[in-house]
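One protein chain omitted, others in place.
Per-chain numbering from 1; labels A and B assigned in written order.
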Amino acid sequence: MMPFIPVLLWSDILLWLLVAVCIAGAVMARRSEHILTSWRRIAGSANGMAALTVLAAFFLIGLLDSVHYRPRLAQQTGVSISAANYGVEVLSLLDALAAPLKNNSEKTYSAPLATRLFSKETIEEAVVGTDGGTAAGTDARIVRDYPRLIYGGAHLGADTAGAGQDMLVTGLIGAALGLAVWLVMAWLLRAMLPDGRGRKSVLATLAVLLLIFAPLLALSTHYHVFGTDKVGQDVFYLTLKSIRTGLLIGTLTTLIMLPAAVLLGILAGYAGGWIDDVVQYLYTTLNSIPGVLLIAAAVLMMQVVIDTHPQWFATAAERADARLLALCAILGMTSWTGLARLLRGEALKLRELEYVQAALAFGVPRLAIMLRHILPNVMHIVLIAVVMDFSGLVLAEAVLSYVGIGVDPSTISFGTMINAARLELAREPVVWWSLTAAFAFMFALVLAANLFADVVRDAFDPRTRMSP
Amino acid sequence: MSEMLAVTDLAVTIQTPRGLARPVDGVSFSIAAGEVFALLGESGCGKSMTALSLLRLLPEAGSIAGGSVRFAGRELLAMSEQEMREVRGGGMAMIFQEPATSLNPVMTVGAQIAEVLGVKGEAARLLGVELLDSVGIPDAGRRLDEYPFQLSGGMKQRVMIAMALAGEPKLLIADEPTTALDVTIQAQVLDLLDDLRKSRGMALLLISHDLGVVAEMADRIGVMYAGQLVEVAPRDAFFSSARHPYSKKLFAALPDMSRRTSLLETIAGSVPAPTNIFKGCRFADRCGFAKSVCGSQAPPWVVAGEGHSVRCHFPDAENIAVQQLEEIRQPVSSHAPLLETRELKLHFPIRKGIFKRTVGHVRAVDGVTLALAQGRTLALVGESGCGKTTVAKAILQLLRSSSGSVMLSGQELTTLSNSGLKPWRGAMQMIFQDPYASLNPRLRVGEIIAEGMRTLLPGGADKQKIATLLASVGLDADMAGRYPHEFSGGQRQRIAIARALAVEPRLLICDEPTSALDVSVQAQILNLLRDLQQRLGLAYLFITHNIAVVDFLAHEVAVMYLGRIVEQGTVDEVLRNPQHPYTLALVAAVPSIVATEGKDKAPPLSGDMPSSSHPPTGCHFHPRCPRAMDVCRREYPKASQLSATRRVHCQLFL
Partner (left out) sequence: MLAYILRRLLYALPILVGVNLITFALFFVVNTPDDMARMQLGIKRVTPEAIEKWKVERGYDKPLLWNEKAAGAGRLSQTIFYQKSLRMFVGDFGRADDGRDIAGEIKGRMGPSLAIALPVFVLGLFVTVSFALLLVFFRATYLDFAGVVLCVAMMSVSSLFYIIGGQYLVSKAWHLVPISGYVGGLDATKFLVLPVVIGIVSGIGASTRWYRTIFLEEIHRDYVRTARAKGLSELAVLFRHVLGNAMIPILTGVVVVIPSLFMGSLLTESFFGIPGLGSYTIEAINAQDFAVVRAMVFIGSLLYIVGLIATDISYTLVDPRVRLE
């Protein structure tokens, strides 16, 4: 009897497929001189490698969060063994690793690293008799005070005076561990990367990342490092969970729309004639519907479909996953037009080039010309588009989820975090940590993606111009 | 004559991804007032960089690393940017190679000229008209309000010259001013530059790779190689007794009639990259006569005559040996023509209006009749836009003709379907103009060559065969595993030839295969083409605008003007004794390195070639023809058979 059953969400499958494609691409690239030169240029760029390091860290978290399973429920006596019960809740590897963060919910708001709740409440407090004897019994007294957190700094007991010192020690231990990890990684990287600006930049970025996150991780075992939100959930846990959603939206959307964009774009440009007319009509029409509204309309419709067919989904996670994928598909519907137009223009240019004419003079079939002569010569544009779209999509997710047409409300994402926290700045005193945490993580992710996209574009084709 | 410009030890460096480049490395020369000094050399020798650095207009990555540029007594390199701007406007002016991109597309001609004049309104207009008049632009008042796209290439270059003249410069720098122009237009522009120079007493720094242009224009010549001047000489001395081996080889590489029975001299290898660090003579590894001292010691300047100096260790050595061919056997031609086109027409519809109605046709090819026998070369000559390339594509059935016939070995091709054409594809192949666009950058050389074999040959492609092909075009067999970007222009053209030969064609259509190449590389390709013809008995349809190449390679010539053949015959008939006024003008317009002072030269043709969407009535050539008669305006002349091999379309011979 397994202690868990694996759950394969569609988004997991696609994400891992993407990883497989990337690895296959890397293996193929080893044989192609052009791609290698371009990647070498990226590997030599300090900005690019720093950004790539940060992105890799995000992807690591995202991938950990993409291995899902359902744990077996504790065996109850009297229930037959054969009908093992698995929980309806779908967990991920990240949930398992961060189990304390996930489960240690407080009652409501608490500030980062706090040991007490953020607002005063009416609590019963046990008053210990002045004589110190237990036999005298305790009186219950009603007071208004900041209640002690259940989990935050729990190991300190009632006395929270030593919290500052404890945090310092824990943080330092974390930092020391981080340093140790850095040394190991530095040793590994020396063997893997060629010497140069790129490697220095990777090492420096790793050092910064570890110096920030190792202490945070160490502290998070006993404290809520980013505080807790309105319902007492750990904000650090929420931000970590948001990463996967952002990555999925940023990558799967382009992955889903890519076949259509590449096929239609090249076909329109190369074949011309009525095919070109039809494709152009198609993307002008789709483009003319304001993006947000098309997404809104499609998401609302999809919501109806999902709600009217509850039998399709075994768990809430699967339903949320379906909605996430549908969102990716809808975003893809609205975003393939740009790439298709770009590829059409490029195919139009390539069609007239002399090597295509030479192939025609050999009587090479059209499909073969498209595959051999057009497609490989536009692949760099596709790659650049994929990388450049990523950051925009992560930002779009936040806005859409905020507006209520993004991911399922039960899916943790930057957008849903911001949506839940939008009124917190209006509170007195201000509850700032949820928004700040979401802001910091999102900014880091998008900035890294933007910087990386710049470097990729410069390395593969500095002339490619893409509108913002 | 006073010295107007003195350049001493000028050095330019450019930051490149491959390291610091020195495109100009210690160049000294001077130009007197009113003099024409020509910088001659192949591409990549640093000519343009020298010119740009005189105006301090180097690209952003470049900077002047040292030396001095004194202009009219003032040191330019010490000037502030403000002062330098005064020099650019007034003292020195420059015109560039590409008139099409060198003018601002969204400003009127008048506005662009007015910018230099520094005056506005009516005064600017009057001056503008005057300037356009002086560069020979008809209807100057109207042209002033036009935009560059409304002008022909020659007109644009005239506007560039007018703009340069607006500041009344003392020195005009002309960077390949006619390279992008057709030969008849080139003759017009060169004439104009010469007139202006004389009437204004202006000095001219002419930059060119074309020995003919230099011979016609220059008073003195400086030959540049790898960032340095290697020979400076007065014109006559240079053309009668050049001393540097590089100069001599440039001469020997020129194709012409007299070299028909010999191989052209070629220069092995290519110009070294400007990032190279040199120790000895920069030309040593391509010289062929280099001794050990050449490799270790930079040669000193040696005076070779009055105003003639050369940078060579052995300036007196006889170091050119013309390689005489044993005997060029004219390949026997069978009587039945291999290729025959009859009244071939290709019209592109012009669509306009809401429903894209066809409102007219571009008559790109308008009744072309040609015949070409096995083993012979037919040159199709004409200026850009006359429809040469369209003829080629129509023959290959890459474009389907509107009417007329194309016969290959007696088989009509125009009626065949795509699949029906397949057996004939191998028999005819094409070599393209641009060696950089004709090879797919993502495929290895071996894959490129194999493509046709796989599609057309029953045996497919095998390594052995590819290796043989590469060897036959003078490349190593192991190059099959490399990508095109690793090769130079000449090598790429060889690969393109190998690709065409792979399917064992009998007819090879060469579309300006050497026009993008330097003269020494052109010589290699021409030698190769002729060698292949003799070995394989190929027939060439050779499309070109370069008369010298025709002379060297072709057996027959067809001259094309605005979609029609105006004259055809054997090379000797057409080029030695042209009959059609257009052929006459075309041949006369070619600048020659042989002194032409004494001879009467036909004046250059006036005007531009009309558009093929609205060809003139009657004879297409009549608006530009010096001998046009009334009848020429009314009807197109029928063919007159002047000899067994020669046909002309002109009223003069009817």
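Here, a residue touches a chain if its C-beta (ideal position, glycine included) is under 8 Å from a C-beta of that chain, and two chains touch if they have at least 3 such contacts.
Since this is a predicted model, take the numbers as computed values, not measurements.
Across B:Arg85, B:Arg142 or B:Lys291, the single residue that touches the chain missing here is B:Arg85.
From the options A:Ala46, A:Leu97, A:Leu156 or A:Ala296, the residue with contact to the chain not on display is A:Ala296. Residue positions on subunit B in contact with the hidden chain: 55, 57, 59-60, 85-90, 93-94, 96, 98, 101-108, 115-116, 147, 149-150, 160, 163, 167, 353-354, in rising order. Panel shows subunit A; residues 281, 284-290, 292-294, 296-298, 300-301, 303-305, 307-308, 391, 395, 398-399, 402-405, 414, 418, 422, 425-426, 430, 435, 439, 442-443, 446-447, 449-451, 454, 463, 465, 467-468 of it touch the chain omitted from the view.
Keep this in mind: only the chains that are shown with their structure count from here on.
If you average the CA atoms of subunit A and of subunit B, the two centres end up 57 Å from each other.
The part of subunit A that touches subunit B in the complex is made up of residues 32-34, 353-355, 357-364, 372-373, 376-377. Across the interface of their complex, subunit A is touched by residues 393, 396, 398, 418, 421-422, 425, 428-430, 432-434, 437-443, 448, 451-452, 455-456, 483, 485, 496, 499-500, 503 of subunit B.
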